[in-house]
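One structure below.
Just one protein chain is left out here, and the rest sit where they should.
Chain naming follows the written order as A and B, and within any one chain the residues start at number 1.
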């Protein structure tokens, strides 16, 4: 505090002190760099993109804003299969992540005992190898004539999946199944870690209490464990679905031209075709759809204190 | 049927272990195929055992260059995001101010946005500004998307910190600077470290945003992506395996030291 705050006037009761201006400004100085960074490199680009999406022109003549909203309509008309596919694949992968991840998270939280840290390390460890290298490994695992395909073929699983339209010609690679398999694999840790965090907080005595109050193990899970782990389920599904819906790596590496997702389209429009308005419009539609789904989902599940 | 009963009782454990196997399998494949001598340009089918790639990890043009570029970017992105994120987190937890809700949303949104959307919009900005794509644009992008994760990690730690600890320090003759250095920072350190580690991992492994904003600069993930089209050298698997082994070894060593210290302190 500076001397100016306490004038030499007699310190009578009427002197009311206020926090000094310098101290009131501290939070703003702390916030300034980070927030400025996000404003300039996250928020401002969104504005630019919005403007680009309603521009017309060509690379040679330059683009200008003409409020050409038709771009949105055309983009949707041309690429709705990729949009639907993206949401479908991402949704399926999210569901699979939940089904596969929940038992493992449960195992770590309640059953692993002294192996807990080891299993946790094993869950995080794959991260340390670049995800592109690991995705490429699936090309080996799912290769035609490989062990996995052979087993699935012998068990007639491939007949069923072919009938469902997930695979064709007795192969897995270059089919929707391969893409979903890759997406599920890549985003599983993002499901398991939040699930584990919320399961770990549950007091083990609650299970005993439920059992004491005539609940079977299944009922205990349905009425006690699952509701208490909902925050983990919600943030896990969000952390899986959002990146999966915009992903194009799995579709490009493990799929074919028939499994392209909207991310691929945005990438090629932007980097190869150089049709910036269409790419911007597509990316805006994707953002809007994802934000809408996320908002509705968070509202429905009633856990708004995720942030 | 005792076997069936055993299976039913341990259904959760079995399902969990199967998931774990699913997660580990690709790493095993990567490791095994780092000892392969493939026929042709692609390393997808097993031919014969060889140590060639391990003896010469940098034997492929541009591979080690892209690796060192990725490391440099990751280090600077970590430093930048950690400093900015820590400051932001402290401000958010410790002070009341206007536009709090808006600022929280601004920090949350980058995490709730498909990467390709951020990648495309950032490229639009750079193109409009006429910025030259390369090291700096990639670094700017990485700091941007790592920032929110650092804020979240540090915030959690600072929020659980007892404000009376800092009051106690001030009461015990530590001025503002000393209080921060001697008490606040050491106690917030685990949160800051977690945020920094996360930032490093995210930056090092990022592909989509980097691919949009790197221009002709090639990071390690971009090198791998390119090789998936042109031919995958075994050296990629060597690098992947080495990173995996080093990281796991560091984690295990850390655990070991922590355990030793704990048991020593008990005496």
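Simple rule for what comes next: a contact is a pair of C-beta atoms (placed from the backbone, for glycine too) under 8 Å apart; a residue touches a chain by one contact, two chains touch by 3 or more.
Throughout what follows, contacts and distances are computed from a predicted model.
The complex appears with one chain absent; UniProt names that chain "Spermidine/putrescine import ATP-binding protein PotA" among the candidates "Proton-translocating NADH-quinone oxidoreductase, chain L", "Fe-S cluster assembly ATPase SufC", "Spermidine/putrescine import ATP-binding protein PotA" or "Cytochrome bc1 complex cytochrome b subunit". Touching the missing chain, out of B:129, B:168 or B:253, is residue B:168. Summarising the interface, chain B meets the missing chain with residues 162, 164-165, 167-175, 178-179, 182-183, 186-187, 265.
Here, only the chains that are shown with their structure count from here on.
With each centre defined as the average position of its C-alpha atoms, the distance from chain A to chain B rounds to 16 Å.
By the touch criterion given at the top, residues 11-13, 15-20, 22-27, 29-30, 33, 44-45, 83-85, 87-88, 90-92, 94-97, 103-104, 106-110, 112-118, 120-125, 127-128, 140-141, 143-144, 147-148, 151, 201, 204-205, 207-208, 211-212, 220-221, 224-225, 228, 232, 236-237, 239-241, 243-244, 246-248, 251-252, 255 of chain B touch chain A in their complex.
Those residues of chain A that touch chain B in the complex are listed here as 26-28, 30-31, 33-35, 37-39, 41-46, 48-49, 52, 100-101, 103-108, 111, 117, 119, 121-123, 125-141, 143, 185, 188-189, 238, 242-243, 245-249, 253, 263, 266-267, 270-271, 276, 279-280, 283-284, 286-287, 290-291, 294, 307.
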